[in-house]
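In what follows, a structure is listed as structure tokens, so that the remarks can point back to it.
All protein chains but one are shown at their positions in the complex.
So, chain A:
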Amino acid sequence: MSDVLLKIRDLKIEGRSDETWNPIINGVSLDLKKGEVLGMIGESGAGKSTVGLAAMGYTRDGVRISNGTIEFDGIDLVRASAAVKRGLLGKRIAYVAQSAAASFNPAHKLMDQHTEGPVQHGVASRKESEADGIELYRRLRLPNPEEIGFRYPHQVSGGQLQRAMTAMAMACRPDLIIFDEPTTALDVTTQIEVLASIRDIVEQFNTSAIYITHDLAVVAQMADKIKVLLKGDEVEEADTRTMLSAPKEEYTKSLWAVRSFERPTKPAINVSATPVVSIQNVTAAYGTVDVLHDVSFDIHAGRTVAVVGESGSGKSTTARCITGLLPPRIGHIEFDGTPLPLSYKQRNKDQLRQAQMIYQMADTALNPRKSIGETIGRPVEFYMGLKGREKRKRVEELLAEIELEPTEYFNRLPSELSGGQKQRIGIARALAAEPKFIICDEVTSALDQLVAEGILRLLAKLQDELGLSYMFITHDLATVRSIADEVIVMKEGEVVEQGPKKEMFTPPHHPYTDLLLSSVPEMDPDWLDNLLRERGVDNLGDAAVDKM
């Protein structure tokens, strides 16, 4: 027998919608040898997850394999009976999902869930599997390996949960693990430790893996070879180093080039000018717990201030204070030199109009029952008092401004738009109020890289044309690099460091900024190794943050 573990040939998958079967995957083939890691990248909707699941002989409801073969260690998974698959899944093929928090059963302790597979498959007794679980937790460098398994999922952090899930996948020592975007929902600093531990454990047990992600830099660290998918088609496949240095196809090159967008540096701020928004000594609390401590910064006209930090650092809370959703306990916010009422309820229409917001999740930011025309038309009518034909004309202007064909999109519902288009509508709604200042709350983090770049370019263009000021909340330093003028680093509700972008990206840094910067994966396949050598294995992520 050859050493090929998984062999997929000409796989075609169809999904059912509108009463017909539509192709999702049009002929993907792959070979995976023992101990090899295949990175699968592509935009959302490219079919990465569908192929990943099909490698386990599984399809989601309403989806079927219409053609091709999937051979796992000589077993044809397309034709295998349910009983045969039951014997394989969990035991020889395992799956690690994107959101560990949503995939663990919140009602059972981690260890109970960990041991279920081995016990059910008859691989080990409960006791053996428990001991093995603790050993795996140790190898994955989870804190308190002896004890952590006896907690409930909500009692451990997101990064730890993701590693516990990897441990669970390893519980039966499978030959193949499918990782479906395991670090996408994590902070950069947490991501590192998960990446490092996944890679270690896969190497230690000589496990094959398919690593699905949309982040090129991540895949560069993890995979031996990379396959690029686009809308269900295979674009190209090559060895990781070859792929990174010399991509063949146009599409791959465009993916590689995404991070090249960077705006020219603007002249220094005139310090004597009145800032558009000035946050002064703001301390805010949820209930009785202070979550922001004495935060102060200014945002000047025509500037973009990027606020970076991990989740929980108080970025979004600062935004809520500015909009007045969470009135600060101490301190106040000035707009154009005059103090704003603390709560949005006490602000007048003009004060509300001047500060607009664009949300992270365009799905929940747009009313699904309102057409695009209505959504954008409402602020036009509400603030500007335009009605009928004038209103329609203004909405069409706005649509043109966000680079969508006015007549085509006017009557559409949000469900008929792609993620990037929805985000553009969110921008148009903010613009409709003709504000001076816009808060962009993680506007690109839910989008694919190519689409996100388009949104960033659009925001930059609008700023140049309309002289807008942005407060740009993000955890992605690549985004900061491309769009920001000034950077504010936050940690645990405090401003750690602030200054012009150029200063921030050149040493010396505040140690926390340094940690953040060095944690951003780079497209260099050796980056993770170098970083681990520099920091030492025990000084990653949470541990490093805690030591500060």
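Keep in mind that, in the parts below, a contact is a pair of C-beta atoms (placed from the backbone, for glycine too) under 8 Å apart; a residue touches a chain by one contact, two chains touch by 3 or more; residues count from 1.
Here is the rule we go by: contacts and distances are computed from a predicted model.
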{"item": "Listed names \"HypC/HybG/HupF family hydrogenase formation chaperone\", \"Cytochrome bo(3) ubiquinol oxidase subunit 4\", \"ABC transporter, membrane spanning protein\" or \"Putative SUF system FeS assembly protein\", with the criterion being the UniProt name of the chain not displayed", "value": "\"ABC transporter, membrane spanning protein\""}
{"item": "Touching the absent chain when the full complex is considered, from A:Asn144, A:Ser296 or A:Asn367", "value": "A:Asn367"}
{"item": "Residue among A:Phe261, A:Tyr344, A:Phe505 or A:Trp527 that touches the chain left out of view", "value": "A:Tyr344"}
{"item": "Residue touching the undisplayed chain, where the options are A:Tyr95, A:Tyr137 or A:Tyr359", "value": "A:Tyr359"}
{"item": "Positions on chain A contacted by the hidden chain, ascending", "value": "79, 81-83, 323-325, 344, 347, 349, 352, 357, 359, 361, 364-370, 378-379, 382-383, 429, 433"}
